[in-house]
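The structure is given below, and queries will be raised subsequently.
Yeah, one chain of the complex is gone here, protein chain that is, but the others are all in their spots.
Right, chain A next:
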Amino acid sequence: MAEIRVEHLRKAFGDFVAVQDSNFVVEDGEFFVMLGPSGCGKTTTLRMIAGLELPTGGKILLGGEDVTMRRARERDIAFVFQLFALYPHMNVRKNIGFPLLAQGMPGAEIRQRVEETAKLLRIDHLLNKSVSGLAGGDRQRVALGRAIVRRPKCFLMDEPLGTLDTEFRDLMVHELRELHNRIHATTVYVTHDQMEAMSMADKIAVMNHGVIEQFGTPREIYDRPATMFVADFIGSPPMNFLGFGGGLAKGSKEITVQGAKVAVPEVREDIAPADMALGIRPEHIRFDDASKLRGAIYGTEYLGTTQIVAVETADGIIKARVPAEIRLNAGDHVGLALRSARLSLFEKGSGRAVRTAIHDAASQGRAQHG
């Protein structure tokens, strides 16, 4: 297993820049997820790490070794494709053993390794079956088997659960994470599905238009989004934005939104007057008739334990996640109370988050880790 280090990685296809200037480190044994909408450059980044595309600029180091211009077969990595790429003309056993055959391993040893791997993935009963008859989940397991049988430096996975049914997907998310906990393989996993990312990742990089918008733990990304894009992309429903004007002074603890005073985490930097946005997650909104921030109920989505309530305010629809018991009718006027400690502030122009007290805990935490 090995650490993956990506430095100033860039990829252009003609005039189109797929990856602008990516920098990140995946530590040894870490489960790293690249998350973003389609066309954001996450798959291109993965393919460059694999050696299937050559970068236009930058460096890729695997376990400290510069592999930027090496061929795929010289990198000692394993790749799981979205469509699994199981060879239809081979049975399960041959598919899993295929990478070992390339190394010229003797037949008996291949047999033994394939069987061990199949046991680990609980597909040993399928070894002599044809891959075309397998169910989606089993195909996925065979594809994983082909990846882990070689004990490579790292695993790269390109939306490996993308084609599975929802039901299977939840199961496989669980299995993948469990497998990772057992073998501790450095893994880079690409997906557009935030639930997969949040439930499996040690670290997430959120990408958009070829740029890594944020790199951090799932908790950091959810609680302290670095940009409005991240705040909007993560969370279901996503973070709400309320616009407000004027600058911010270092040390201020209050802003005015739609005529209502809202307490915010203490601001840690001076911001010149500009269009700003207050970001609030739906679960941090309460109904409080005393609040001056008001709106009319537009609609509700009942989810059993909670309900999502859409409230029409002067600045558009705001979604709140509130307990399911509360009875609400469309058209009712309600006051919105925001949980101040969990608010984020953004500069609308750049989309960048303003440094506030919520970031303090993060830097302290990092300092403790050294």
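Keep this in mind: contacts are C-beta pairs under 8 Å (C-beta built on N, C-alpha and C of every residue); 3 or more make two chains touch, one makes a residue touch a chain; residues count from 1.
One rule holds in what follows: contacts and distances are computed from a predicted model.
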Name under which UniProt lists the unshown chain, selected from "Exonuclease", "Carbohydrate ABC transporter membrane protein 2 (CUT1 family)", "ABC transmembrane type-1 domain-containing protein" or "Peptide/nickel transport system permease protein": "Carbohydrate ABC transporter membrane protein 2 (CUT1 family)"
Which residue of A:L54, A:A102 or A:A341 touches the chain not shown here: A:A102
Sole contact to the chain not displayed, among A:I4, A:A50 or A:I221: A:A50
From A:R71, A:R122 or A:H333, residue that would touch the chain that is not displayed: A:R71
Among A:L54, A:L83, A:A249 or A:A314, the residue in touch with the chain that has been omitted: A:L83
Residue ranges of chain A at the interface with the undisplayed chain: 50-52, 71-73, 75, 77-79, 81-83, 85, 87-89, 98-99, 102-103, 146, 150
